[in-house]
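Only a single protein chain was left out; the remaining protein chains are all shown in position.
After this line comes subunit A, so read on.
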């Protein structure tokens, strides 16, 4: 499990207290974390933005949280995630859950490879205390530690 986390969510995938002007900018940051970690090419970042343009801000799945992603394609080199905490929350146009302060970028080669890490993230985010701690954790190690509890 620990190896999984370092593989799917390495230090290079984190942008802590980054600044975004708007939702496109926020998704670009999530894309940068994926590209810098060798998970995707720049084309995937454009795909993630296009997904929201085509289907609306459904990726804002909980208050303050967006799961930026697109479908498996040639732009996905490896399955992995990125973690962007914004210094200032930005609106995505999702009335129920705006504004967004945490963007998790997801690149999946299929729906199974990332299941363990996604399960851990779902478990942590549906727990109010862990979720609150995640919002204040300062380093990638601290965030991975909370997710792995």
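Heads up, the rule we're going with is that a residue touches a chain if its C-beta (ideal position, glycine included) is under 8 Å from a C-beta of that chain, and two chains touch if they have at least 3 such contacts; residues count from 1.
Note that contacts and distances are computed from a predicted model.
Not counting the visible chains, the remaining one has a UniProt entry; which protein name from "Probable glycine dehydrogenase (decarboxylating) subunit 2", "PTS sugar transporter subunit IIB", "Sarcosine oxidase subunit beta" or "Protein ImuA" does it give?
Matching "Probable glycine dehydrogenase (decarboxylating) subunit 2", "PTS sugar transporter subunit IIB", "Sarcosine oxidase subunit beta" or "Protein ImuA" to the record, the invisible chain is "PTS sugar transporter subunit IIB".
Have a look at A:31, A:57, A:80 or A:140 and name the one touching the chain we're not showing.
The single option touching the absent chain is A:57.
Of the residues A:7, A:42, A:87 or A:119, I need the one that contacts the missing chain.
A:119
List every residue of subunit A that touches the chain not included in the displayed model.
51, 54-59, 61-63, 65, 67, 69-72, 94, 96-97, 106, 108, 110-111, 114-115, 118-119, 121-123, 125-126, 131
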